[in-house]
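Following: one structure in structure tokens, then a few remarks.
Removed from the display is one protein chain of the complex; every other protein chain stays in position.
What follows is subunit A.
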Amino acid sequence: MKDKNIVPKSKKIKSFFARVILYFLGRAFVASAKHDIYVKKEIENWPDSLKILIKIQSFGPCLLMKKEKGTLKYLGSKEEDCEFAVYFKNIETALLVLTGRLGIDMAYAQHRFSMKGDIIAFGMPFVRCLYIVEAHLFPSFIAKKILKRMPKKGTSSFKIYMGTLFGI
């Protein structure tokens, strides 16, 4: 037996892939908060300067967002102390969710992530926003698989795509 510490190999490619998806997810959230009336309504009651974090344990990547002047701002892939945070327990299951193979409700039911903060004030509205963002981003055959029911969209998905890609 070798007597040195065994450090399992890092998952660099998957981690990079997750970082890219989180980047676009963040921008899609921002675009939805700007254009989609239902997302706008959901975040209406959140206090200004509320920070939301999605992190994949143990080493990231992250998605940090902040509510500012009634809308959302993307702050990049950094970790900060937040009022509300979602921590995926590992990269593999985070990718299932991020690539539309596992719905957020099933992921919660399966204990795939932990949640810090006020579930009622932030958690539930966040989940409903995510439903809408997913309905915009994913093709409908994927969205239908992971959503119990297609949520109402408050704007065209084209607008969300343009917002996500070009920030308009």
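Everything that follows uses one rule, which is that a contact is a pair of C-beta atoms (placed from the backbone, for glycine too) under 8 Å apart; a residue touches a chain by one contact, two chains touch by 3 or more; residues count from 1.
Here is the rule we use: contacts and distances are computed from a predicted model.
The complex includes a chain that is not drawn, and of the options "Aldehyde oxidoreductase iron-sulfur-binding subunit PaoA", "Alcohol dehydrogenase", "L-arabinose transport system permease AraQ" or "Fe-S cluster assembly protein SufD" the UniProt name matching it is "Alcohol dehydrogenase". Which of A:E44, A:E68 or A:D118 touches the hidden chain is settled by the complete complex: it is A:D118.
Residue A:Y108 is the one among A:F17, A:Y108 or A:Y161 that touches the chain missing from this view.
Listed for subunit A, the residues touching the missing chain in the whole complex are 105-106, 108-112, 114-121, 123-125, 127, 147-149.
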